[in-house]
Structure formats: C-alpha cells, structure tokens
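Below: one structure in structure tokens.
Only a single protein chain was left out; the remaining protein chains are all shown in position.
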Amino acid sequence: MSVKIGIIGTGMIGEEHARRITQQLTGGEIVAVTDVNLDQARAVVDRLGVEAQVYEDGQALISADNVDAVMVTSWGPTHEEYVLAAINAGKPVFCEKPLATTAEGCRHIIDAEIQAGKRLVQVGFMRRYDSGYQMMKAAIDGNRLGEPLIVHAAHRNPEVPERYVTPMAIHDTLIHELDTFRWLLDDDYKSAQVLFPRKTRHAHSKVEDPQIVLLETVKGVRIDVEVFVNCKYGYDIQCDVVGEEGIARLPEPQSLQLRQAGQRSNEILMDWKKRFGEAFDVELQAFIDGVATGELKGPSSWDGYAAAIAGDVCVKAQESGAIEQIDMPERPAFYA
Amino acid sequence: MSVKIGIIGTGMIGEEHARRITQQLTGGEIVAVTDVNLDQARAVVDRLGVEAQVYEDGQALISADNVDAVMVTSWGPTHEEYVLAAINAGKPVFCEKPLATTAEGCRHIIDAEIQAGKRLVQVGFMRRYDSGYQMMKAAIDGNRLGEPLIVHAAHRNPEVPERYVTPMAIHDTLIHELDTFRWLLDDDYKSAQVLFPRKTRHAHSKVEDPQIVLLETVKGVRIDVEVFVNCKYGYDIQCDVVGEEGIARLPEPQSLQLRQAGQRSNEILMDWKKRFGEAFDVELQAFIDGVATGELKGPSSWDGYAAAIAGDVCVKAQESGAIEQIDMPERPAFYA
Amino acid sequence: MSVKIGIIGTGMIGEEHARRITQQLTGGEIVAVTDVNLDQARAVVDRLGVEAQVYEDGQALISADNVDAVMVTSWGPTHEEYVLAAINAGKPVFCEKPLATTAEGCRHIIDAEIQAGKRLVQVGFMRRYDSGYQMMKAAIDGNRLGEPLIVHAAHRNPEVPERYVTPMAIHDTLIHELDTFRWLLDDDYKSAQVLFPRKTRHAHSKVEDPQIVLLETVKGVRIDVEVFVNCKYGYDIQCDVVGEEGIARLPEPQSLQLRQAGQRSNEILMDWKKRFGEAFDVELQAFIDGVATGELKGPSSWDGYAAAIAGDVCVKAQESGAIEQIDMPERPAFYA
Partner (left out) sequence: MSVKIGIIGTGMIGEEHARRITQQLTGGEIVAVTDVNLDQARAVVDRLGVEAQVYEDGQALISADNVDAVMVTSWGPTHEEYVLAAINAGKPVFCEKPLATTAEGCRHIIDAEIQAGKRLVQVGFMRRYDSGYQMMKAAIDGNRLGEPLIVHAAHRNPEVPERYVTPMAIHDTLIHELDTFRWLLDDDYKSAQVLFPRKTRHAHSKVEDPQIVLLETVKGVRIDVEVFVNCKYGYDIQCDVVGEEGIARLPEPQSLQLRQAGQRSNEILMDWKKRFGEAFDVELQAFIDGVATGELKGPSSWDGYAAAIAGDVCVKAQESGAIEQIDMPERPAFYA
C-alpha cells in the first residue's frame, strides 16, 4: 500500500524528486502535481508516465482526498504558505530548503506544527543522508575523535550565474552547512563573522567571492567555512572535524584513479546533483517510510528555523564585518 | 504492476535478495518461496512480512500461475535443474552463481534457452553492477586507456572455513574475476596457469593459500590475479588495467580518513556483503526491470558457461602446474 | 677551501647543526664553539670528533681570526647581541629564530646590517627549504593557481611541556607560518585575529589550545591557521593554497602504506626534527654556499623583523579578541 504523494512545483528539482519516487524508490507514488506553469506540470506527468492528476494550484492539491503527503518544491517564497496548508490539512509535507524565506515564516510553521500536535514536516537538508557525512557522524557519536573542537569546511561550486549576489552565498549555499554542522555536532550557533578575501577574477560584479564564514557554537566549537562559488575546477565539498583525540575527513566521492600523461589523477565532479544523488534517494525514501509509519525523523521545522536564524545573522555579519551574536530561542520540548 | 517473483532457496543470500526486493527495490514483489527446509522458508516470509505462498518444492513454485519470474538461490548442485525448469516454463530466471556445477550443465541450459528462442536467464555476477567496475568499464570502452594490455588483480578475504579447499579458490572465489574480466575487456580466455607461493601460516591444511592465477586472453591481454583467502586484514578487491595510454585503478570503497595515534588511516571492509551491497541492489533491480520490459540484459547463460569452462581449466592448471589451454566453443549468434 | 664556522650555543639544535655541517654537508667545518655551559660545548666537540676550539663566550668566538662565519643557536634572549656582534665584525651569521625577542631588537640588527652595507644575516626559517613548500612556491610563482586568495593551514604538535603558555603558540609555533606565508605569497600582513575554540582536555592549564589565527595580507589574501599543540596524534603540518584557478596541497611526508588489521594506513611523524630534517640540511648548505660565494640569499633580517612584528600583533590579538592591525614599516631598498 504505497504512499500517495502530491508535488507542488515541477521545476528541475521537483521533476527529479518525482522521477526518483516513481522509478527508484519504493513505497511511494506520484498521484497529484501542480506548478505555477500548468503545462510544465502536465509535461512532467507525461514524461514520467504516471497517472497523476494535475491540480490548478497547491491548495487544491493539498486538499485532494487521495493525497497522503505533499512535496513542496516550488519557488522559495511560496514554501511557507504550502507547508502551513499541509499542516492544517494534517498531511505530512516534505519541503525543499528554505522552509520559509524568513525566520519569522519558519516560526509560523513551528507554531502550526506544535498546534497540530504531531511532526508533519521534513526539511530538504539532504546532506544528513550522504554516506560520507553519515560516516563522520558515526565517528563523532561513537566518540572516536573525542570532543569536537574545530571544523574546517569548504563549499565550492564551479560557477554561479549573474543573478547570484553576495547574500546568496549564505541563503543558497552555506545554508546546507548551517544545518549539517548543527546535526553533526549536536550543537547550536552562538556567533558568526564573515571575511572577504581578495576577489577571484572569475566572479561577477555583484558577488563577493570567495568568502570565509566563521561560526562559534554553544559548546565552543569553532568552524571556518570557505564558500567559493566560482572556483572553476569543480563542485567540491570538504569537511574536517578536529577532535581531542584525532581528526576525521569527509571522504571524496568515489572515482577511478588514472595514470596518464605525467599525472596520477582522479576526476572531481562538476555537478552537485551527482555529488548528492544518492543522498537525495535516501532522503526521500526516509520521507516515504516516515509517512508510512507515521513517524517523521529527518530534519524538522526546528532545524529549518535554526538554519534560517543563523543564515540571517551571517548576512548581517557580511554587511557589518563584525562578530555578530546568534540568539537561538529555547527549543520547545516538542522538538527535543 | 509489479513483477511477481518466486524464490527457490531461502538461505542467507536468498533471504537478503528477498529483503532487497521487498524493502529497497521497486517494481518487484515476493509472492512465492520454497526451500529444502520449509520451516526456514516460512520464517523468511514471516520476517519480511510479505504475503507469499510457501511451495513444497522448486518445481511447484515454478509452475505456479502467479509467479512471473524465478530466483534460484538454492544449493549450487540444484541450480541446473531449476533453471532448466524455469526456461521450460517460459519464465525469466535469475540464478546465483554457479549457473551449473559443470560446464556440461551450463551447456544444457544454453541449449534449452536457444530452443526457447528468448533470453530467459540472468546469472548472478554482481560485480558488473559495482559502481567502481562500471567506471573502469566506461574508461576502457571510452578508449581512455588505449588497448588494454595487462590486468593486475587481487581477491582477498580475511579468512575461510575449514571446508574451503584448494579448488574452491577457483570455483567460489576466482569465479567472479573470471566473469568480470571477460566483460571488462570484451574478450575470452585462451590459457590459464596457477602458481602457488609460500603458504600463509593462517591457512588450513587443505587449502593452498595464496595462489596466483595467470590468464591469457584471445586478444593477448595477460592477467594476474592474486587469490588470498586468509589474508586476515580485510576483504579487499583490487584491479588495475594497464593500457597503451595509461592505467586505471579500481576505486577503494568510500571511507573516512582518520588521523589518530600516529596514523592516517582508512577502514578496510571485512565483509563482502558490504563491499558489494549496492551492486546487489543494482543487479536485482536490473533483473526486475528486464523482466518487466521483457528484455534481460545482464550476464547471460553464455557468460555463466564461459566462466565455468575457464574455471574448470584453472582447476586443471592447479593440479598440473602447467600452462593449460582454454578452448571456448564458438559463441552462438543467439548470444551475440 | 671550506668555510670555517663558529657555533654559539651547543644545545640540542646547535649540536644537530654542528653534526650536519661536519658529517652531511659540504664546504663547511666547525672550528669554534661556545656555550653558556662550557662543559657541554666541550662534550659536543668530543662527540663530533672535530678539531674545534672552545671559546669562553660568544664575543670571543666571533672575534676569532679563523672564524669565517657564525651560527647563533643559543638561548633566544642572547640572539640580538651575538648577531649584532657578528655584523660589527663583518662576519656572516646564521641565527636560529627568533632573530631577536622583540621587534625593536630586530630593528637594531637591520640598522646595523644596512650600516655594514652588505647582507650578513640568514634567519633560521627552514621551511622555505622544505621540498614540499618548494613545490608549492613553484606552483604559485609559475602561476599554476592564478592569484592566491586563501590559505588554510594547520600546525599541530603531539604535545607541549607545562612551561608552554598561550603566547608561545605565536612566538614559538606560529612564527614559522608567519615567515612561510610571506615568502610563499610574496606579500605582507595587514591584520590579525585569534579565535579560541573549546579547549582540549589534553592541554595544561596555562595554554589555550587549540587556537585559530586569522591573517589578512596587503594583497587581500585571507589565511586561517589552526595551531594545536596537544593534538596527540602527530606532528602534522598542513597547508592548502586556494587560487583563482585551482588549489595546491602541501605533500605529506613520504611513508609506507600498510594494509593491516582492517586498516589502510600511513604513519604520521611525531617529531618535527624528522619532518624538517632534510630542510635543515638544505638550509645550512645554502648558508655555507652563501658565505662561500659572498652572497646570502635565504631569509633576511627583514624577514625576521617582519615575522616579529606580526607575531607581536598576534599576541595582542590573543589578548584583545579583536581584529588588530599590522603596520609594517616600509621596506628599505637594501632588502628589496
């Protein structure tokens, strides 16, 4: 008896998720779709060959009787509305990041979910499902490194389009790290600072690139993250956790070693969708399984809220050049 | 409309395959099981929570109306009989290696399949579905190495039980390489020779360990494979392909790098089931998809036969110490 | 015709240098030694089996007619005095770091050297002679990385004694990086900031450990250096230079890869003397050759001065927690 899923937003990521659920994952099926562009929604239904109804809008889809669960993969500013509607309909909802474009919006969702008395939201932080990060989490939780003291990380993209401006380095790029480190360290942020190194000649005029974001956690861990979105050479995610007893390094994606033309080399991926392809599979399977068993376990609304708060402070730190405090509200027992 | 599968043999590997199909893969379901031990078959049905009928024997299972496809994961000597029965029933069959315990048995299967006029058999050579070998195959086929000239390989297990005797290094262990290299190189074997290095103190009295198997292909590629089944330190599969323009090395399984106690180290897996876990997923999904589309594409009966013939000659070479010729019959157009 | 060298200070490092010159390097010989402990000076002469005169003090040694060049390997606070004396005697002098314990002391030396009208001082920053750093320098200078934008570095020691207190993380440890980055990037420092992560349980009470030092250069490069002197696992020097076109990583010291007991591992050195053993050889050979040809080329008094100024500001930044400016005086043409 499979979970019947409705998808709001059939752009690139929405279609990929629909394809995954239809062709690769088990226990779920796409029964409803909608998009701001209904033709596109219909085209996706055709391409996937699924029997899914195309709805006029997200609200109609959410209300549909045969929709068990909702996936929100529409434009960011619409997330809050659809997630709230799903909660109000008592239906589990998977929401791509951001949960909402403002921390206040996230807070509305949290209030609604607490009101509903049941976890209904999973936020699309797929890195938690990456096998490499899972190994790192296991090493930390298994106390193989002792207490974590420092994290060195890098998030590098080959290039970004002209519309990508300085704050997007936080909201679109660092946002993944902001969730990942909280989860990895089981910790919260206390302060943020942003440094601007000399700018690469490959960056457009409206983006400072690279940037270094410095984070401090409540437990005192110091984190430095290089965000470099026009690094040219590849999509490269690095993470070293330095603990009292040793250091763990995130594994590189699997690749063939070639000896050729005076070089011993391994390919570096250029595309984030390949880098985290398997993580997306595991993430969505976890959502489907969570819906089926009535127990969602992945990144919660609270995690989405925490990342949003930290992101806002990072943007403030970009602007001020100062060390900015991050004040997280107390975590409700509901999300303990 | 999922593929309805009956499983003959619910030992460890049969149960794992059933679990994969039920919980991880898409498009297939277990509807029938049997085992020489019917209680065990029933226990597996219970553990998986599937609605599958338990049949008295393999023949009954194969004949069952609601069984679309058969998986043979029973004791090796029974494979031939069940595969033949499935072919005769016109049902696709996935058969764990060996396809048959003798080359003659494989030949019977080939004759039956040709007679049936349609590919109905997929042999369980899972390495072809391993992501690392897939990368290597792509590099060779994409002519990135030039013509392959040499393959250096190793197949190492931590240890084997007392019942594992010298010829099993071929039939149970090398058998995977025997298929893999044919596929990787798109080539056939011409001769085999086996060398016995000094024996490790960790080997039981009835097994020569390690061994080095030397293979020559029709195209002139020379292959050396170290088979070392009591290497103690891990389950370690190595493969370098040396070509005219460069060399490719099979990737290591992903692992965390730790810096600790004077060492920079990565874990080596101890268990072949973990090493090829994803390959099993991909392999069985390919079988299910092949059944659904009516077009099986994986390792064929002919591949099972070719591996069996080469394996028999390797055992002969173990005994003679000489270079032994491998005479492959001409490949029928049916398997072109 | 070998360079006749007098050594002031025959402690561990002085004796090692004397041994190098006597047994491994070419073109130099130890003809004079002194130490605050004259018995120790005599013992070193005996152990090395050289015909060297033991002098009452450094000034006497410097004045000795047969001393062509001086090595200052005595206690830090005495360096300034001996270097000045050597300059005044017109004799080339190799001085272990620090050149002087204060920036003002370095300035005295610079004034004296300019007065002497000739480069007479080489400071003991041996990393410039390390083969790995040399490769990195060549890559940067050869424009293989494009303009450098960021440096990520780490300086880790297994442990430090009780007398090692917080500012020593700068003066004794970071001092090497402070010189190395200036040389590597052909740049100067503009600001410094120091972060204190959660303290490791392995650190003594008087040292904050680890620390993260953030440096900004005049060209806008941002540098983060982890200084972790009780990391337990090894003496580990890391350096990544991020440029516009790519990234270079400092090579690990050569080591055997072992596959054993479930691990693929390489040894990490525990001892800085082993890590930079060859660099010491090359450094001292460069000094001897520089003396012989009358042209010293290694790290100059100015480099010693620049490191001292930056070090002082880093200590200030340790205390203030703020971003502190580094004001380098203009470089005299003499050191261009």
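Letters are used for the chains, namely A, B and C, taken in the order the chains are written, and counting of residues starts over at 1 for each.
FYI, a residue touches a chain if its C-beta (ideal position, glycine included) is under 8 Å from a C-beta of that chain, and two chains touch if they have at least 3 such contacts.
Everything numeric in this text was worked out from a predicted model, so none of it was measured.
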>> Touching the hidden chain in the complete assembly: which of A:Ala43, A:Ala60, A:Val165 or A:Met270 does that?
In response: A:Met270
> Any idea which of C:Gln115, C:Asn143, C:Gln260 or C:Gln325 touches the chain not displayed?
Replying inline: C:Gln260
>> Touching the hidden chain in the complete assembly: which of A:Arg19, A:Lys118, A:His204 or A:Arg259 does that?
In response: A:Arg259
>> With the missing chain put back, one of C:Pro77, C:Gly90 or C:Pro251 would touch it. Which one?
In response: C:Pro251
>> For subunit A, which positions touch the chain that isn't shown here?
In response: 232-234, 236, 252, 259-268, 270
> Which subunit B residues would touch the chain omitted from the figure, given the whole complex?
Replying inline: 146-150, 152, 195-202, 210, 212, 214, 216, 219-222, 224, 226, 228, 231-233, 242, 244-247
>> List every residue of subunit C that touches the chain not included in the displayed model.
In response: 23-26, 131-132, 135-136, 139, 144-145, 245-251, 253-261
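By definition in this document, only the chains that are shown with their structure count from here on.
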>> I need the rotation angle between the copies subunit A and subunit C from a CA superposition, between 0 and 180°, in steps of 5.
In response: 180
> Would the interface of subunit A with subunit B count as same or different, where same needs over half of all numbers used to appear in both copies?
Replying inline: same
> Could you state the distance in Å from the CA-based centre of subunit B to that of subunit C?
Replying inline: 58
> So what's the Cα centroid distance for subunit A and subunit C, whole Å?
Replying inline: 45
> So what's the Cα centroid distance for subunit A and subunit B, whole Å?
Replying inline: 38
> Where in subunit B do residues touch two or more other chains at once?
Replying inline: 259-261
